[in-house]
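Of the protein chains in this complex, one is absent; all others appear in place.
A and B are the chain letters, set down in written order, and residue numbers restart from 1 in every chain.
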Amino acid sequence: MRVVERLNGTRIVAMPAAINTATWPKGALAFRLAPDEVLVTTTVAASVVDDAHAIVERETGFSAAWVDNAEAMDFLERECDWELPRERPAFAQGMVAGLPLKLWFEQDRVLMVVASPYAADLAERLR
Amino acid sequence: MAAHRLRIHCPHCGVRAVEEFAYGEIPATPDALTDVDARDVDRAFMHSNHEGPVSERWFHTFGCRRWFTVRRDARTNEMLPLPE
Partner (left out) sequence: MNEFVERAIDLRWPAAIKPAYDVVIIGGGGHGLATAYYLATRHGITNVAVLERSYIGGGNSGRNTTIIRANYGIPEAVRFYQRSVDLYAHLEQETDRALMHKTKGLLWIAHSEAGIRQERARAAVNTACGATTEYVDPAAIGEICPQIDLTGGGVWPVYGASYHPAGSTARHDRVVWAYAEGAMRLGVDVFQRTGVIGLRMERGRVTGVETSQGPIAAGVVLSAVGGHVTTIASMVGLRLPIRTHPLQAFVTNRYAQAFHPIVASSGLGGYASQTAKGEMLIGAEIDRAPSYAYDSGYPFLQHCAFRMMTLLPFLRDLRVLRQWTGVCDMSTDYSPVMGLTGVDGFLVTTGWGTWGFKAIPAGGEQLAALIATGRTPDLIAPFSLDRFARDRTMADRGSAGTH
């Protein structure tokens, strides 16, 4: 069974403009969960966003797995009934195989992120 | 009118099946009744239940986890543009 690993990230809730202009540490991915919320895949300092009222918290409640393109597309074709983004890279979120999934599409692979209580379910569905 | 399978347009995440969302009701706005008691009864029990376009709140449980307003034709479930 595939290993879905805990993601050591940072969750930031801030003014949308502050999130738009922030720069993230090199190599980190940033998923825009909502206009005023972003999940970064590494630890970042509070000063990263220019918003005095921003909430910047360490976030370990998500788990994730990289899946190669062919397998990911095969899985999504079966388990997802909404339109996937065509550009790369791209972020999308919604129900996949009955789970609330967050997807990060790169050229040759897809990162599947899920709230940790569902990690075992995702691993089982990916087989 | 052809019925549309109810799909909600989340302004952040896009078009998704209704199962991804929580329904947040149509905000209660009693008609301008002059009788205060009647207005309370209206607010507590009556519904506009309009057979046509309605504005209502939805919460995207499976996506951005935000409340937003959509306009929907209750006869067909078609999504409509929000009024300006």
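The rule is short, and it goes like this: contacts are C-beta pairs under 8 Å (C-beta built on N, C-alpha and C of every residue); 3 or more make two chains touch, one makes a residue touch a chain.
Every value quoted in this text rests on a predicted model; they were computed, and no experiment measured them.
Chemist: Can you list the shown chains that the absent chain is in touch with?
Modeler: B
Chemist: Over the whole complex, note the residues of subunit B touching the chain we left out.
Modeler: 3-6, 17-19, 22-23, 26, 31, 37-38, 41-42, 44-51, 54, 56, 74-77
Definition applied: only the chains that are shown with their structure count from here on.
Chemist: Enumerate the contact residues on subunit B facing subunit A in the complex.
Modeler: 12-17, 19-20, 61-66
Chemist: Please name which positions on subunit A make contact with subunit B in the complex.
Modeler: Going through subunit A, the ones touching subunit B are 33-35, 37, 81-83, 92-95, 100.
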